[in-house]
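Notes to accompany the following structure.
Missing here is one protein chain; the remaining ones are kept as they sit in the complex.
Note that the chains take the letters A and B in the order they are written out, and that residue 1 is the start of every chain.
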Amino acid sequence: MTQLSRRELLRSAVLAGIALPALSACATPAGNGGASQPAPAAGATSAANPLGFAEDKPLEIWIFDGGFGDAYAKDVHEALVKAKHSKLEIKHNATKEIAKTLQPRFAGGNPPEFINNSGADAMDFGALVQDGQLADLTPLFDAPSWDDPAVKVRDTIDPVAIELGSYDGTPYVLNYATTVWGIWYSKKLFDAEGWQPPKTWDEFLKLCETIKKAGKIAPFTYAGKHPFYIYETILTLAAKIGGKDVLKNIDNLEDGAWKAEPVKQAATAFAELGAKYLLQGTAGLDHIQTQTAQNKGQVAMLPCGSWLENEQKDTTPADFDYAMFPLPDFTSSDALPYGTVHARPGEEYIVPSKSGNPRAGMEYMRAMLSKEGAGKFMEMVSTLTIVKGAGEGRTLKPGLKSSSDALTAAGDNTVWFLFRKWYVEMHDEVAAATGQLMSGKLTVDQWTDRVQKKADSIKNDSSVKKFSR
Amino acid sequence: MNHGRLRFVTGFLAVPVALYLIYVIAPYAQAFYIALTDWRGVTASPAFVGLENFRRLFADDVFWTAVGHNLLLLILMPLLTVGIALFFAFLLNAGGRGGAAGVWGSKFYRVVFFFPQVLAVAVVAVLFQQVFRPDRSGMLNAPLIALGFEPVGFLSDTGVALWSILGVLVWQAVGFYVVLFSAGIASIPRDLFEAAAIDGAGGAQLFFRITLPLLWDTIQVGWVYLGIAALDVFAVVWVMTAEHGGPDHSTTVMAAEIYRTAFQYFKFGYASAMGVVLFFFTIGFAALALRLSRRERIEF
């Protein structure tokens, strides 16, 4: 169908809407521009433009204006692309609410070329993939890299990133920034008080007790309004106790995955922590409030990802000296050794397949994956990236150094879970139930029952596309 | 005459009816169709699943929790708002020395009471989020903590949060009805109060014997507005609470579930089915409203 005749159809749908409202129901899908569009085809390729994007069509960029802000895109990546392709018009946008802002654009069939789909209001990747909205990024990974045409992009980055961005074997999502989770503290404070990062769970509890007894500062908190922050640690501890399969089973919606013994042990451990050592009012505070409380010396430790240092840069005292430690050994027979961390490439970037110039979106990604693009990004927003060696010769802040060291020390012992991306509903239910677990309103058994029930209902919901790893 | 009459009727109705059909009826009609599909927002050809969405809805605990909250608000919000507003309206008008002219400063009170009404709901929600903060930087908890009490989790305690929502809704609504009811009371002939006062009626008797019966029509109108508002609650819950209706679904309402299911889970089919259920709840209420407001028709 040509563009013109499609418009005719739409117009008549509107007119039909006037005459016979009920019948216009049939017009709903017409607004989508047809799902069977071919994958974004390349135009003429050249050494300067290996992806063959159209230089005469604009490149519309949408950055999630969250912990990383959006200056990095403007100052680093867009500048890189602009320097190489002066004719390409780049339209920069930023928002805190990706889904609210951009979901209608998808529904309308005119999404932008490049989206940083992140934050609390990110769009559901599963739904986007299911609907064929995302461009296959294989051409990008097979293209020559920005820095050295002899090397493919694929070979300059952490392969886990491609794996994690793949849905049923096809890469759709670029996970750019590597995040490491852990328990964060002020090294300055710990040194001053003579506290040591704990290596075992017993030491951890003893440390909490010591801090509580000292009475100056609360031992522990988490972003109570966003219980993701605490279920993340519960699941990491569960994986440490029971091995990587614990999380894999959960992601794959295996029967009884949430009722596995390691999950229960980890939940019990944190429920105890919640009952005894939390900062007053934790349940009603959000991440910024708890993190600011830590900066102000009201609480000693909190779980977070490695974006923390950058997120708090405005409220952190200059000599705070951020550092993190991995989850301590729960027993001496944990399946994974001390130093295991929850780490994975995250901060997702996508190229909508039905945008006007998808190949330009990929070219932008190619620039992001250059050493210069990634290195400057690291410095600017204080996070690790998937680009190998991007941090060479750059100075890292203490928190970033600490998480970088933790990642190196962990080696292959990194764990992660993906259901948060695959099934947003699952994430919401786990978050809701875990908040109640931590404030003592649910027992561990009630918690596992509830969460397992949700997993089962998603498994049985034929309208939700299933993923596995 | 008859011909001109028809032309006039058509001419006057054409634009409003056209606008209404295009922007309101057509989308809703489509939504009813979408409720019978598994549409996830962007697919060109959603599969028709019949009543599957409704079948699933009946087993959806969270949705029925939301329904329960809406019904609770539907009962309590008008009750509290009308009750408080009547009380103040009565105090402002009949309780003072000025008789029907109102107590000293009644104009000031009426102006101030109306303040919350002119603030956008989104603004009120953000404002109360700060008022309710659970630590000593929260307006309400600061004095509690200073006095040595445990802070109240206004928005974080599952047993309290819905009442906080109700409080904010009432806080915002009362002023409007104070103004409405005071005008109603002011229009009651002053002699009635004075005669009753001479007969020895006290404040409470004046209220129940005169104010309430003579204000009954106005109260009914207020009840209808508030009922519709209670079923439409969204922004306060969405902006103010953790987990958008949390913690643990303790404050969620139908509109929030619909919005979440549609725009966060991208289950437009399922969300539309929820919308259809909400539709039947509200249509019931609207029918009631119609019945209450039916008046004599005057025809040429």
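Following the convention adopted for this analysis, contacts are C-beta pairs under 8 Å (C-beta built on N, C-alpha and C of every residue); 3 or more make two chains touch, one makes a residue touch a chain.
Quick note on the criterion: contacts and distances are computed from a predicted model.
Matching "2-oxoisovalerate dehydrogenase subunit beta", "N-acetylglucosamine transport system permease protein", "Pyruvate:ferredoxin-oxoacid:ferredoxin oxidoreductase, alpha subunit" or "Transketolase" against the UniProt entry of the left-out chain gives the name "N-acetylglucosamine transport system permease protein".
Of the options A:K57, A:K74 or A:R105, the residue whose C-beta touches the omitted chain is A:R105.
From the options B:A161, B:L180 or B:L226, the residue with contact to the chain not on display is B:L180.
Remark: the residues of subunit B touching the chain excluded from display are 4-6, 8-9, 11-13, 15-17, 19-20, 22-28, 30-31, 34, 41, 84, 87-88, 91-92, 95-97, 99, 103-105, 109-123, 126-131, 133, 136-139, 141-143, 146, 171, 174-176, 179-180, 182-184, 187, 194, 197-198, 202-203, 218, 221, 228, 231-232, 234-235, 239, 254-255, 258-259, 262-263, 268, 271-272, 275-276, 278-279, 282-283, 285-286, 289-290, 293, 295-300. Touching residues on subunit A toward the chain that is not drawn are 7, 10-11, 13-14, 17, 27-28, 31, 65-67, 69, 93, 96-97, 100-102, 104-105, 107-108, 119-121, 286-289, 292-293, 296, 311-312, 314-315.
The criterion applied here is as follows: only the chains that are shown with their structure count from here on.
Between the CA-based centres of subunit A and subunit B the separation comes to 38 Å, rounded to the whole angstrom.
Those residues of subunit A that touch subunit B in the complex are listed here as 14, 17-18, 21-22, 24-29, 32-36, 99-100, 103, 106-107, 121, 123-124, 127-128, 130-133, 224-227, 280-281, 283-286, 289, 293, 424-425, 428, 431-433, 435-436, 439, 441, 461-464. By the touch criterion given at the top, residues 18, 21-22, 25-26, 29-30, 32-34, 38-46, 49, 56, 132-135, 141, 145, 150-151, 153-158, 242-243, 246-249, 260, 263-267, 269-270 of subunit B touch subunit A in their complex.
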